[in-house]
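In this view, the complex is presented without one of its protein chains, the others remaining in place.
Think of it as A, B and C in the order they're written, each chain with its own count starting at 1.
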Amino acid sequence: MKALRSTILGPVVATLLAMVIGGILVSAMGYNPFVVYGSLVSGAFGNAISVGNTITASIPLILCGLGIAIAFQSGLFNIGADGQYWVSAAASVWVGYHFTGLPGWLHIIFCLVVGMLVGAIWGGIIPGLTKAYVGSSEVITTMMLSYIGILLARYLIEGGPMQQKGFNPESPQIAQNTQLPYFNQTLMQSQLSLVAVAITILAAVAAWFLLYKTTMGYQLRAVGFNQRAARYAGMRVTLFTIIALCLSGLFAGLAGAVQMLGVDHQLLDGFSSNYGYTAIVVALLARNNPFGVLLAGLFFGALTTGGQNMQIVSNVPAALTDVLQGLIIFFVACERIIPQIIQWYRRRRSLHSSVAAS
Amino acid sequence: MNIFADPQIWASTLSMAVPLALPAIGGTFSERTGVVNVAMEGIMLMGAFFGVAFAYWTGSAWIGLLMALVIGGLTSAAFAWGAIRVSADQVVLGMAINIFAGGITAFLLDTVFGFNGTPVSTPKLPNVSIPGIDKIPYIGEIFTNQSILVYVMILIVILSHWFLFHTRLGLRMRSVGENPLAADTVGINVWRLRYSGVIIGGLLSALGGAYLSIGVLNSFSVNMTNGRGYIALAAMIFGKWTPFGAFGAALLFGFSTALGIVLQGHGVSSNLLQMIPYGLTILALTGLVGRSTPPAADGLPYEPKR
Amino acid sequence: MENFLEVIDLKKWFPGVKANDGVNLTLKRGEVHAILGENGAGKSTLMKMIYGLLEPTSGEIRLAGQAVHFRSPREAIHAGIGMVHQHFMLIPALTVAENVVLGDEPGGVNYNRREAVKRVRELSEKYGLDIDPTAKISQLSVGLQQRVEILKAFYRKARLIILDEPTALLTPQETRELFNIVRSLKAEGTPVLFISHKLDEVKEISDRVTVMRAGKTVDTVSTSGATPQDLANMMVGREVVLRVEKKDAELGAPVLQLNDVKVRDKSKNLRVKGITLELRRGEILGLAGIDGNGQFELADAIAGLLKPEGGQIVFDGADITHLSPAQRTERGIAYVPQDRHADGLVLEFDLVENTILRDFRKRPYSKSGVIRRGASEDYTKRLIQEFDVRPPHPSRKASELSGGNQQKVILAREVSRGPMMLIAAQPTRGLDVGAIEGIHRQLIRLRDEGKGVLLVSLEMDEILSLSDRIAVIHDGQIVDVVPGDTATREQIGLLMTGTRANAEVSST
Partner (left out) sequence: AGCGTNSTGGSTSAGNAAGSASGSTSSLKVGLVTDTGGLNDNSFNHLAYVGLQKAEQQLGVKGSVVQSQSESDYVPNLSKYAQQGYGLVIAVGYLMHDAVEQVAKEYPKTDFLIIDDSITDRPNVSSAIFKSEEAGYLAGAMAGLLQTGHSLKGLNSQNVVGVIGGQDIPPVDSYIAGFQQGFKKEDPTGKVLLQYTNSFTDQALGSQYAQNQMSQGADIIFPVAGGCGIGAINAVKSAGKYAIGVDTDQAYLAPQNVITSAMKGVDTSVFDTVKSVQSNTFHSGVTNFDLKGNGVGLGKVLSGVPQSVIDKVNALKQEIESGKIQVSANVQ
């Protein structure tokens, strides 16, 4: 109980601290901080629609975050989830419109599987092989492939084979029966899809099970912690390096596929999601624990949707969301300072009282 | 094709290497003392914005540059505080700085300068040619009319190498990044050196950012670093945490970007051509560079339980 | 003689551990004062407080009559304290010279590399600790690294020198040289605090002994007045069996045959240059040698961690030269590696995960790719009890255990796997007498059960007391194989330098 309280207390106090500083900044710029924050919170949780939007926004973050967490647990830093996401998105969209006549559920599974495979290949093959055999830093290879992947996806719809006939650089829409049904359109008018939510929760459980309950996860973590001991234990370090990066890409790919089937329905120019980068923070704040990723992803989803509402309601420039987000992450990361501050405060107070007493 | 005969491609290479090499060397300092630094992107943005802002307000690009360094230094000091004093996760902190910097610079641009951006009357740093060298046929053209920061960068590369590998302080810095406890037991102040490493990193990153805004240009636009801080991170690793290595990687990257530009206009999709720098980097990394091992204590907080 | 150092009722409490809980100690000028105690008794903690690496919870440290409160080693160094650390405080990426001079480098702004090399060379010559100042630490054997650690302390000309288990990795010759240095320090009036688990060393070098148990100082006695047995009993708080009792070996069929095996290490140096050797069931074969002569590379090669450059490894009648480590494990090879932190354990894993490290693929620890936590945990609990691992919590991370207990976990895991052969490399390094006793008993039990044990050790005494046969390795080759019961220190010591004493012994 006490442990639980202290794990929750840190982030809460950190968030408050960030909001105070953000509030001062906002006030200095002439806005009313209470209106600003009110709109942030109500935009994230104010009504059923907001909640739906928050959950929807968190799904790609969670899925990418799971992949990044698996890589981290295996001692690897996948910084290129963005590219894996977009390449897989492109692939699943292609499967989604190119094949027709399949039953809906089968077609959906087909799209998801292709998305995951492409993500796994993009994230795992080149970075994995070069890491395992040449020792190239996966930080560089995944990052470079991420840029390449985004350029590739862009090429596909800008004059490439996936461009819809016509003028605009966008792909055709995926078949109607592959579009994940929205959750109760009248009650909750958001793009929330229960199927996507189920996939996400399932993915988190799967990641947790894989990491902590299977021999594969055991080996991944062993390789991540101590390669020499892993080799001593008879594990194939190179193989598991490749597997870890593939798995990481697989989850990012799943994110791309789910987002396309559930929300976007087509490949649109822009490619500005940055999920891959935000998901790094999601994974790390969750200490690479899959269930933590679920929570951290929701938190960031809330910040995103709340931030959009904040602009609408209080006219604050969009950039302020990023300012707040940066501050919150900073202080949450520094939450360890809080007990120290409390201690310091107590000590000072007791000093004061002892001085007063004497 | 005689694209290589045109000195422009080399001049481009050099000038595009600056905003990569400077933060990459900055990151080298930080990581050599054991602090993983992914905050280059954000600190560059801070440097870029405040460089322009102060250049405009004071009418002097030099004061702008100075303030870019001051703000960059302060930002990295905040990062250093979190990373060193609080032992927070360094990657998370770095990302936090990046997100914050992207936000605050855009926010200030909007609220202070409005949507037309920074005023055109903002001064910029001078371009210079080196007398003597500019007379040499081919080479001269490369070194003619380059931003003064191009030459500053070359100086910094050399100085950094000397500092890290030939001075007592450099030796101590490296020892702190390799094994802080060992350094501590011989009486070295681990925290102070780590702070210095991170702040030097911040200064160099801010310099790289200022190069973008008041070196080549005289204006700021939202997210104008465009991921260069991350590429610099790659350049730092690529260069195996040495100044010359980082510089080389930055040159490679600048060159392949320039190549991508030159090759355009021959019917190939620009999207495909722009893959060149990234593809080339992977090839060079796997073909030539291979394993790059970071300083042993890179990313590990040091907190002696006293 | 006046007291140079006084420690008065010193306490250091870590969360959940009272590492020091009332320590009293006096150190006179020109005295060599040994500290004895079991693993985890708190010796290193005490030294770290004196050196400013840890701040006491309470109590007082006085130096030359003045109370001191060091907040960092910087201050302790300033006050003239030098320390050789039990766990190396070296920077593998730097050179010997750089490591030694670090913190007090010659030169102005520039680091004067040449001067540093010169000074270190002079220093190593003066103390007879032969070492190449320009070599990188990462290329040195652990024994050589220990010398660097000692050089570091001497470089700073301290007024008080703390030696925390400096001899754990030294050869007998090196130990002798170190003792010469200690004696000359003593003659200069420099007091020395000396920690060792080797009672004969303590007897040889120290003037007084302080014994610690469970964070408290039990007693301080004059060395000359105490026998090793007395000291051991004081440490452990019970009677300890110092001599190993064992029956005669009942030799069985060969379990391991090495035919002209050649091995290169990771930096591609040929370290094992053609070894032919046989290990039989029911025997302990000791592999003696000075560190760096290829014995550990050979062990790695048998376990499959290094690929042999040439030759053949036959295990239980089958050629296993090209099998993977996992396959060898499967066939019944157990291995206690030399470096327990780097190879033997995943420190971030808990004890359960560490005990199944080698067999996690098998039932009952896993089933169709799924780890069975319950069964694994039961097994771990059993081992913890059987091998007296402390603290007895299966969910503790391995990193939270003391070195001795970590070693017990590794040994428990390897021995209990029911192997046909055990390679034990330095199995008792850094352990206290009580723990050593337990581990030696396990090795003998294994042998008595008809398994083959290859004991690779730098401890002459360990080799002599346990081995049925002793193979001596020098420069990657076996100099000779001699019977264990008749071998003497002198004989083995000579062989270790590569000199064959007489032809008769080798013919047996």
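The rule we apply is simple: contacts are C-beta pairs under 8 Å (C-beta built on N, C-alpha and C of every residue); 3 or more make two chains touch, one makes a residue touch a chain.
What you are looking at is a predicted structure, and each value in this text was computed from that prediction instead of being measured.
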Where the missing chain makes contact, among the chains that are shown: A, B
Full-complex contact with the absent chain, from A:173, A:214 or A:238: A:173
Absent-chain contact - pick from A:35, A:129 or A:206: A:35
Touching residues on chain A - with respect to the absent chain: 29-32, 35, 49, 53, 56-57, 60, 151, 154, 158-159, 167-170, 173, 189-191, 259, 263-266, 268-270, 272-275, 304-305, 307-309, 311-318
Residues of chain B (touch criterion as defined above) contacting the omitted chain: 6, 8, 11-12, 15-16, 19, 106, 109-117, 120, 127, 212-213, 216-219, 221-224, 226, 257-258, 261-262, 264-265, 269-271, 274
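Everything that follows uses one rule, which is that only the chains that are shown with their structure count from here on.
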Intersection of the contact lists for chain B and chain C: A
Longest centre-to-centre distance from chain B, chain (CA-based): C
For chain A paired with chain B, centre-to-centre distance based on mean C-alpha positions, whole Å: 27
Inter-centroid spacing, chain C versus chain A (mean Cα positions, whole Å): 46
Interface hub residues of chain B, defined as touching at least two other chains: none
Chain A: positions in contact with at least two other chains: none
Residue ranges of chain C in contact with chain A within the complex: 303-305, 324-329, 335, 337, 342-349, 353, 357-358, 360-361, 366, 369-371, 373
Chain B to chain A touching residues, read off their complex: 78, 82, 85-89, 91-93, 95-107, 110-111, 222, 227, 230-231, 233-234, 237-238, 269, 271-272, 274-275, 278-279, 281-282, 285-286, 289-292
Partner chain C, residues of chain A touching it in the complex: 212-216, 218-219, 221-222, 225-226, 228-236
